[in-house]
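Now for chain A:
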Amino acid sequence: MLLQTEHVSKEFNGIYALRDIDFQLDAGDIHGLVGENGAGKSTLIKLLTGVYQLREGRLLWNGEPVTISNPADSRALGIRVIHQDRTLIPTFNGIENCYLGLEYPTRLGRVDWAAMERRVWQTMEDLGIDLDLKKTAAELSPPQRTELEIVRAMMTDCRLLILDEPTASLTDQEAGRLFRLLRDLRQKGTSILCVTHRLDEIFLLTDRVTVLRNGRLVDTVPTASVTREQLIAKMTEQAAVEPVCRRETFGPVLLEVKDMASRDGRVKQGSLALHSGEILGLFGLGGSGRTELLECIFGYRALSAGTVLLDGKERPGLTPEEAIRSGMVLISEDRRGKAMIGNLSVRDNILLSSIDTFSRRGVLRTKAGNGAAEEQIESLHIKLASPNQRMLELSGGNQQKAVFARALMTAPRIFLCDEPTQAVDVATRSDIHHLLRRKADEGAGVLYVSSDLKELLEVADNILVMARGRTTVCWKNRDLTARQVLACCYENQEKEAQP
Partner candidate 1 sequence: MNRSAPKKILQTYGTVLALAVIVLAFSLIRPDKFCTLTNFINITRQISLLVMISLGTTLVMSVNEFDLSVGSMASLGGVMAALLAVKGLPMAVCFLLPAAVSFCIGLLNGWIVARFRVLSFITTLGMSTVLSGVIYLLSGGATVFEGIPKSFSFLGTTKLGRVPLLSILMVVFVVLFWFLLEHTTLGRKFYAIGGNEETAKIAGIRVRKYKTIAFALCAVMACVTGMLIASRVGSANTTAGDGYFLQSYAAVFIGCTVSRKGIPNAAGTLVGAAILGILANGLTILQMPSYMQNIITGGIIILAVIAQRAGHGDAA
Partner candidate 2 sequence: MKKFLSLLTALMLVLSLAACSGTSSQTTQTSQESAGEEEASSPFAGKTVSVMTPYMASVTTNQMVGYLENDLTAQGAEVSVIDTANDFAELASRIEDVTASGTDAIVLVSADPTQLENQLREAMDAGIPVFGVDSGFIDGMQVNATSDNHQMGELIAGYLFDDLMGGEGTVITLTHRPHPGVVKRCEAFDELIAANDKLTLITEQHVPAEQPINDAQDIVQNLLLANPDKGSITAILCGWDEPAIGATQACQEAGRDEIIIVGVDGNEQAVSLIQEGTNLKATVAQNFQGMVDIVVEQMGKLFAGETIETGEMYAEATLITADNAADFIK
């Protein structure tokens, strides 16, 4: 028994985030931790990593009681964590990032960069990871950043590696590589605690799984002994989620993009047509330019070529403000960085785009605005203490719902959704799918970007593939298999690489 918690509880301002948790983690296990948003997963991890201090209950490490009162204590025990919001310093290169929190080796009083590089290389070699250490973290792709984080975690003796949504922005293929890496680590004696919303991963990766619900531990079971449906049933009180239906016939073209290229070269040639009533899935591997294409369409990223047509009319030099007024919204993939304002209230966030409609000559009509925001909160079932609560105090799923609420306030007809179900619980994910389907049925068009191919196959009517900054094939999503789509992706990638 590597780690054990006894009667652990944690409360904030009188509300229990965790209550009476008896959790056990065996040495050499890959242990999954699942639960809806707000179930207490993050709180448990923060207790283990010393971000929060334990006041009720106790922790046993290798059978001995320990106190973890700060992150340094946690590190000293050999606990490492890789967060969902990556904690690399964007302007540091690989070596500097790996040495964060470690003493720099010196030679004759000067930092010995050569020794540092050797040690990082050694660690990478042991792990079978290949990265360009000269690049800054900002220049790396999301999967490379995850790998760099793992390298950093393994620089010193790591007994327990905690992963918080490690695959949130990875494609299946990239995730596969990560899993092989994690299994290797287990082989070398590192225990792994993996928090994820993607249940497939639980079955692919873990030996045992623990389910949390509303701050209580529901069950810990060997993964092989449960089915997906049983697991979901443990997580939610309701039964399995209802799948969304798909459409075959669409209305007129709402949005057409022709030969779009971005000034920074991330998008080389993007073309697509989105119809009323359609959910168009846009699939691409990491770095394919899918996020950038959406940002270009929305007028957020600078263009070097291409035209955007809304309802058949050309719209050169579109700005985000005009895009919104023309009925477009962008749900950004980077929730904290581009989709919400953490320090402002949920209400302010919801009213962000529509503030002008709730004013008379620039003066707010507070009642009307509050009423409208509360209506959205109710209809989207956003769980919060009060609309005055700060956005960053909400759980991930509820934050995402609030982002959607803000988008819905401007009555959009074109949804540009970039990974809208990233780091969101099963129930919210289903809510978002149904919401978008309903909007499409009402005549809107949805451009749905996801790196989760299974999700796309589940919700999209048509699937467009993007590779290396170019859009390629568009299929009807009927009898389409993941293998077909992926094959196409790689084919295009190689084609591009050859000449």
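Worth pointing out:
Please note the rule applied: a contact is a pair of C-beta atoms (placed from the backbone, for glycine too) under 8 Å apart; a residue touches a chain by one contact, two chains touch by 3 or more; residues count from 1.
As a selection rule, all candidates are chains of the complex that A comes from, given by their letters.
These numbers were taken from a predicted model, which means no experiment stands behind them.
Candidate 1 is the one, among 1 or 2, that touches chain A in this complex. Across the complex, chain A meets candidate 1 through its residues 11-14, 52-53, 298, 300, 319-321, 323-325, 330, 332, 337-344, 348, 351-353, 355-356, 359, 362-364, 366, 390, 406, 410.
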